[in-house]
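I have a structure I would like to understand better, so I am pasting it below and will then ask my questions one at a time.
A protein chain is absent from this complex, but the other protein chains hold their places.
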Amino acid sequence: MDFLRRALNPWGEEVPMGVSWDLAWAAVALGALFVIGHALLIPKKTGGGKADADAEEAEGLPKKILRHSLGARAFHWSMTVAMFVLLITAFFPLLGIRFPWVTIHWIAGFGLILTLIYHIYHALTKQDMGAMWIGRQDVDETAKSLKVALRASEEEPPRSGKYPPDQKMFHHVATGVTVGAIVTGLLMMFRIDHFLWGQNPYLFSDAVWGWIYVVHGVCGIGLIFLVIAHVYFAIRPEKRWMTWSMIHGWIDRDRYLQNHDPKRWVVARGETAEGRGDGQSS
Amino acid sequence: MAVIRDMIPPFELYQPAGVGDAVRLLNEHADRGWVLAGGLDTFDWFKDRIKRPAAVIDLGGIDELRGIAAGPDGGLDIGAMTSLTELSENGDVRSRYPLLAEAAELVATPQIRNQGTLGGNIAQDTRCWYYRSGWPCYRAGGNICYAATPRSMNREHCILGASRCVAVNPSDTAPALVALDAQMVVANVSGETTYAAEDFFIGPDIDITRMTVLEPGDLLTRIRLPAPQAGARYYFEKIRDRKSWDFSLASVATVLDVEAGVIRDARVVVNGVAPYPVRLGASEVAVRGRSPDDEAGQAAGAAAVAGARALRHNDYKIALMRNLVRRSIRDAA
Partner (left out) sequence: MAENVIGTDIVPPDLRAKITGRARYAEDFRAEGMVFAKLLGSPMPHARVRRVDTRAAEAMEGFLGILRASDLPPVEGLGEGALTDEPKYEGEPILAVAAVDETTAAAAVEAIRVDLEPLPFVLNPLESLREGGPNARLDGNVGGRGEALTVKWPDSVFEEADADKLPMGEPTTEWSIGDVEPAFADAAVVVEETVMHQSVTHHPMEPRSCMAYWQNGKLYIHGSTQSAARTRPNVAGMLDMDPDDVVLVAEYCGGGFGSKIAGSPIMAVPAALSRKIGRPVMLRITRYEENYIGRARAGFQGWVRMGFRTDGRMTALDLYLVQDGGPYGRASDFSTAATVASLAYQPENMRFRGVPVYTNTPPRSAQRAPGGAQIVAMLEPFMDKAARELGVDRLEIRKVNAAGHDGWVGSGKAPVTSAYVREALDVGAELFGWEEKRQLSGRRKGTRVNGVGIGLSPFVAGSTGFDGLLVVRPDGKLHVHQGIGNLGTHSIADTARSAAEVLDLPWDRVVIVWGDTSKHLPWSSVQAGSQTTHAHTRANHAAATALKGLLQELAARDLGGAPSDYRVSDGRVYRAGNPSVGMDFARAARRAIQLGGKFSGGEVPEDIHNMTKASVAGLAGQGLIAAAKDNYPHEGSTFSWVISFAHVELDVETGEVEIIDLASAADCGTVLHPRSLAAQTNGGVFQGIGMAKGQRWVFDPKWGIPFTKRFYTARPPGILDLPLSPRFAAVNLPDPQTPVGAKGIGEPPVGAGEAAYACAVADAMGGRCLCRTPLTADMILAELEGRPRPYGVLDTHV
């Protein structure tokens, strides 16, 4: 299998055209393998966190603790919609399902950009950026969790901050891949006709264009894998509470205490999820 | 790889005697197969060594694909392998569908019309010279339209229906068939499907590598014309750089249903201006209920060009299409 699609430009020079679409199937296969492998290797009860909530720790905490604000949820789900539209419009035509996908694709791309702009603004102004930062503790925690998961350790799985390390990692990889797709996608807008700005397919040399297409393709294919993995985790029984939190916004106190280290995700006492929209975690 | 032209590379030739065999072969060879009808489009590709199918399925020996017969409901049933000469000289076609006879008669040259078939004329590939030069454009599976850059030579390219690719449909008979509301019968191993001519042609927004719904394995077998309307008026015109062996810069095919001096219904179709023959719904609406005169023609022309977008060198096509639509209403007979 070739990783790249190549072609001869009008001067007979070999230039990359894009990533091989066979890799999309490889991503699907890899996603499936990951899901099956993970499902078989990791029993569902080893979801992480303490088995029982500590009553002492629970004192003064509201019953429902806000994990995702309305704004954060709005972002997540609008991004989800944009992402699915992008992936469907990108890959369904390759499956032989024909429809006028290009305009929908780039409009969805702009939708994605808008959600990201909102997300960045939101993160900068209202959220704690540090909550997503991967620190030393996350590394230790991951190592411990892995041992537990692989039954190499009998210890209780460690509790995480607001976001567990795997979630953080997913966030960062997804960010990289999405930004890659967006930047290349914006450049690719110069190759097509639309009302926003003038078409100039000769903005870069054809070799540079080729690599832009390769990066866009790799990111798109990467997103297939990431989406598969993400959806898989979202529906895994031990993680469904997190999925629910992305719908309702809150988690209950027990979940909080079982899975999160109150020292690392400090929730203000006496406030309910409905009380304040944001900033409860610090 | 060095460019060699005018030398046909070797291929396996299959000469089925029936449609059944042909579609079986097409199915067997799928996207490595190639349908050969009159060869006018095919041999250009082959001689340029740009398209190199492994298997060529020659329809020349399939008698059931030839000929013009009466269809059900007083229409006409035309085999896809009927030559353009036979079509344009056929008495029924001339008297009842003069639009189609005229369109067929304006194709290329007498030699090409003798050899070329109706099916081939309908299903032929675009003549965009960037694409035909074997450049890796969108239509050839690449990621650029060389004809839509600020420096491109795109006088012949489209003003409507562009989506990344700006090539135009080169067929002369296609707009006539859309105007006549013809049906296209497509066979493959799973059976037969019939498409309205209007839906048979597709734009690059749907599939950038094909001009029609025909997928590998499909075979256009017959073209069915409905019975003509009593009192219908027709107009066909093709504008080209020279009077023989030339594709259209723009063409118009119009059918007006006129009763008591009033246009009851109209089908106005243009080609050479978009990647597919375009039915101009707005122009049709603009003339309904009016008398077929210059005023109605002007309204139709103005409606036709709404939304047309010129490339660097083809702004004239907007005026040309507007004028052609205008006179098709005014001068339909």
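Should a chain be cited, it is by its letter among A and B, assigned in written order, with residues numbered from 1 in that chain.
Going forward, a residue touches a chain if its C-beta (ideal position, glycine included) is under 8 Å from a C-beta of that chain, and two chains touch if they have at least 3 such contacts.
Values in this document were obtained by computation on a predicted structure and should not be read as measured data.
Across the entire complex, contacts from the unshown chain go to A, B.
Of B:96, B:113, B:139 or B:327, it is B:327 that touches the chain left out of the display. Which of B:123, B:140 or B:249 touches the hidden chain is settled by the complete complex: it is B:249.
Residue B:2 is the one among B:2, B:230, B:260 or B:333 that touches the chain not shown.
When the missing chain is restored to the complex, the residue among B:155, B:288 or B:309 that touches it is B:155.
Residues of subunit B that touch the chain left out of view are 1-7, 9-10, 49, 109, 129-130, 133, 146, 149, 151-153, 155, 239, 241-247, 249, 313-320, 323-324, 326-327. Within the entire complex, the positions of subunit A that touch the omitted partner chain are 10-12, 202.
Throughout what follows, only the chains that are shown with their structure count from here on.
Within the complex formed with subunit B, the residues of subunit A that make contact are 5, 7-10, 12, 17-18, 93, 98-103, 188, 191-193, 198-202, 206, 209-210, 213.
Note for the complex: subunit B touches subunit A at residues 1-3, 133, 135-136, 141-146, 148-151, 162-164, 166, 202-203, 205-207, 309.
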